[in-house]
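Working notes for the structure below.
With one protein chain held back, the other chains of the complex are shown just where they sit.
To keep things simple, chains are lettered A and B as they appear, and every chain counts its residues starting from 1.
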Amino acid sequence: MSAVEYADVVVPHKPVPLRAISGRAASSRWPKATFPIALLSMLAVGMIGQLLLQTKIQEQGFELAGLQNEAYELSAQQAILQAALDKQFTPQQLAYSASQLGMVANPYSTLLVLPTGEIIGSGAKVRGNEVPIISKAPTLPSNPTADDGVRDAMQVNPQTLGGQP
Amino acid sequence: MSDQSEKDTALWRTTLAHPLFDYRVVIATSAVLLTLGLMMVISASSVTAAAQLHDPYYFGKRQIAFAVVGVLGAVFLARSSEKFTRFLGLPALVVAAVLIALTLTGFGVEIGGNRNWVQFGPEFTRFQPSEFAKLAIVLWGAHDLAKRSKVLTDLRHWAMFLAGTLGLVGLVFAQKDAGTALIMAAIVVIVAIVAGAPWRLLMALFVAAIGVVLLMLKMAPFRLQRILAYLDPLSDPYGMNLQPRRGIQALASGGWFGQGLGSSRQKWGLLAEAHNDYIFAIIGEELGLIGTLTVIFLFAALAFSGMRIALKSTSHFSRHVAVGVVAWMTVQSFANVAVATRMIPVLGIPLPMISYGGSSLMANLFAIGLLVGCARREPQAAKALAQQRTKARRQAVIKVSP
Partner (left out) sequence: MSKPRSTRNNSIWQAKLGQPYTRATTLLVLLIAFAVVLSVRCLYIQGFDPAGNAAKALEPVSLPLPATRGTITDRSGQVLAESVPAIRLTADPTIIATNGMIRESMSLADRLKAQAGPGLIAGILTTHLGGDYQTYYDKLSTTKNEAGGELRYTVLAPSILTYSNLDLQDKLSDLGYVGFFPEQAPVRNYPNGTLAANILGYMVYSPELDQEGKYPWTGGDGLELSLNAQLSGIDGEEIFEASPYGRIPMGTSVVTEPQEGISYELTLDLPLQYMQDQRLAEAVKNSRAKFGMAITMTVHGEILAISSYPTFDPNSIGEADSAHIGIPAARFSYEPGSVQKLLTMAAVVDKGIVNPHSRVVVPGKIESGDSYINDSWRHDTVHLTATGILVRSSNVGTITLSRQLSKEELVGYLEGFGLGSPTGIGLPGEESGFLPDASMSGQTRDNISFGQGLSVTALQEVAAVATIANKGVYVSPRLIRSATTSSGTPVDVPSPTVRRVISEEASQQVLSMMEELAQEHSRNINVKGYRVGTKSGTAQKIDPKCGCYRLIIPSYIGVAPAEDPYLVTYVVLDNTPGGSGTQWAAPVVQDILQVALPRYGIAPSTATPEDLPLFW
C-alpha cells in the first residue's frame, strides 16, 4: 500500500499521472463498493420476495373470508328452506290437501304378506264417513298453500317461525 | 494496534476527503430510501387496496410509476447547468402560486377533508401543488439570494426573498394545510440563516412566527384539539388520540427486529394513513428498531453530506439550493418521525421519498436531483467525474489494445 497523504478539502489535488495498474487518486480513496452493493442487492431481493409472499397470503385471507361467508349464507338458506318444506309435511297440511282433492280416509287396508304373496282384505269401497275425525275437511289456522308456506318462511314475520321476542 | 486504528482513521479521513464522497452518499442514501419506500408502500397499502379496490398493488404500482418519472426528472436536473437551473426559479414560483390559488377554485379537489389538490380532468392529472411549491421556494429563493449576494447587508434586500417565499407559504396556509406550511416556513428560515441573515431579521421573523401560530390556533379549533390530545395521551382514545395510539402500538409491536416485512397488523384498517403519514410506524412494526434507526440514519447521512456539498459549493446559488434541499428533507422527515413517535402533536405531513403520494415523491426526487446537481457542479467533484470518464475510456483502450 502506498503511503496515505492527508488532503485538505479546499486545496485541489494535483493530477496524478495515469498508471495502467491502478487508477486510484493518491490523496483520496474510495473503498471498493462491489461487496456491499452485492449484499444490499441480495437483501433487497429477499425482502421483495417476502413482501410478495405476504401480499399473496393477505389476498388469500380475503378470499377465504368471502368464501366462508358464502358458505354460512348458503347453509342458512338451506335451513330456512328446509323449515318451509317441513311445514308442508305436517299431518294437518296433508289432511287438508288430501281433502281438498276430494280424498277420504280408508281405514280398511288390504295387506300383502311377504314373501308368500298372500293378500288379506279386499279393498272395500268406503263411503267417506269411516274416519270422521279426518274426513271432516279440517281447516288449518291460515289455510296456507304450498307457495304461502315457502313465502311465509322467507318473510320476516317471527310469528310464523317461532315466536321468541 | 494503534497502527491499525491509525490506519482505520486514515481510511475514514481519506474516504471523506474524496471529492465524490458526498455526491455518492447522496445518491446512495436516496436510492436506499426510495427502494425501501417503494417496498413499504406496497406492504402498507396492500390490505386497504385489496379490500377497497380489489388490487393489493394498486398504490404500489402508482408509486413506482411516479418514482420512475421522479428519477428521470432528478437525473435531468442533476445534469443541468447552473444557468438553466437558475432560470427555472421564477417560472416555478409563479406556476406554483397559480396552481395553489387554483385549489381554491373549481379545479380544486377535496380529499380527506383537505382541499389541497388540483385536477384537470382525468384522475392522473391530480396532484398537490403545495409539494411543488416547496421546490419553487428553494429554487427561486436561492436564485434571488444569489442575485443579491453582494448587498444582503441591507435588510431591505431580504424583503423580496421573504415576500416571495413566505407569500407562497401563506397561500399554502390558506389551503388549511398547516403542516406543509410549517415545513416550508422552516425551509425558508434555515436557508436565510445559512445565507447569513442578520440577527435583527431573525428576531423579527421569530416574533412574526409566534403571532402566526397563535392566529392558526384561534382560526381552527381542530388544531388546538390535536395539541390537547397530544398533551393528554389518555383522552379521547378513539377520536383524536386513536391514530397516535395506534402508531405507538405499531412501533412497540415491532420490537427490536420487527414482525417481518408484510406482517404488519396495524395496516389492516387499524392505523389510519398507514401508507401515508404514518408509514414510519409501519416501518417500525415490520422492520423493528433496526428499520427505524436505519431510516433515521439515512436521513441524517443525507443531511451530513448535503451540508458538506453546501459548504464546498463555489457558487452562492448552489449553496442556497443545497441548504434548502437539506432543510426540506431533514426537517420534514424528522418532523414526521417525531409525530409517529409522539414527540409532537399530529401535523399531517408525509415522510419524504417513502410515504405514498405522487406529488410529494416527485417533488422530493427533483429536490434530490437539484442537490446532486450542486454536488456535480462543485469544481473538484466535477473534475473527478470528468477524470473518471476519461480514465474509463483510457482503461478500455489499454485493455483493448494488447
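To be clear about the criterion, a contact is a pair of C-beta atoms (placed from the backbone, for glycine too) under 8 Å apart; a residue touches a chain by one contact, two chains touch by 3 or more.
Owing to the predicted nature of the structure, the values given are computational and were not obtained by experimental measurement.
The missing chain, though absent from the display, is touched by one residue of B:Ile193, B:Ala209 or B:Leu385; that residue is B:Ile193.
From the options B:Gly167, B:Gly211 or B:Gly239, the residue with contact to the unseen chain in the full assembly is B:Gly239.
The residue from B:Leu251, B:Ile279, B:Leu351 or B:Ala381 that touches the chain not shown here is B:Leu251. For subunit A, the residues touching the chain absent from view are 54, 57-58, 60-62, 64-65, 73, 75-77, 79-80, 82-83, 86-87, 89-92, 94-95, 105, 107-109, 111, 113, 120-121, 130-134, 138, 141, 153-165.
The omitted chain makes contact with subunit B at the following residues, 47-48, 51, 110, 112-113, 150-156, 190, 193-201, 222, 225, 239-240, 242, 246, 248-256, 263, 265-266, 268-270, 284-285, 288-289, 292-293, 296-297, 299-300, 303-304, 307, 310-311, 319, 323, 330, 334, 337-338, 341, 343.
Heads up, the rule we're going with is that only the chains that are shown with their structure count from here on.
As a whole-number value, the distance joining the C-alpha centres of subunit A and subunit B reads 46 Å.
In the complex of the two chains, the subunit A residues touching subunit B come out as 4, 6-7, 9, 12-13, 15, 18, 20, 23, 25, 27-31, 40, 44, 47-48, 50-51, 53-55, 57-59, 62. If you check the complex, the residues on subunit B that touch subunit A are 10-11, 13-15, 17-21, 24, 32, 35, 39, 42-43, 46-47, 50-51, 56-57, 260-263, 312, 379-380, 383-384, 387, 391, 394-395, 398.
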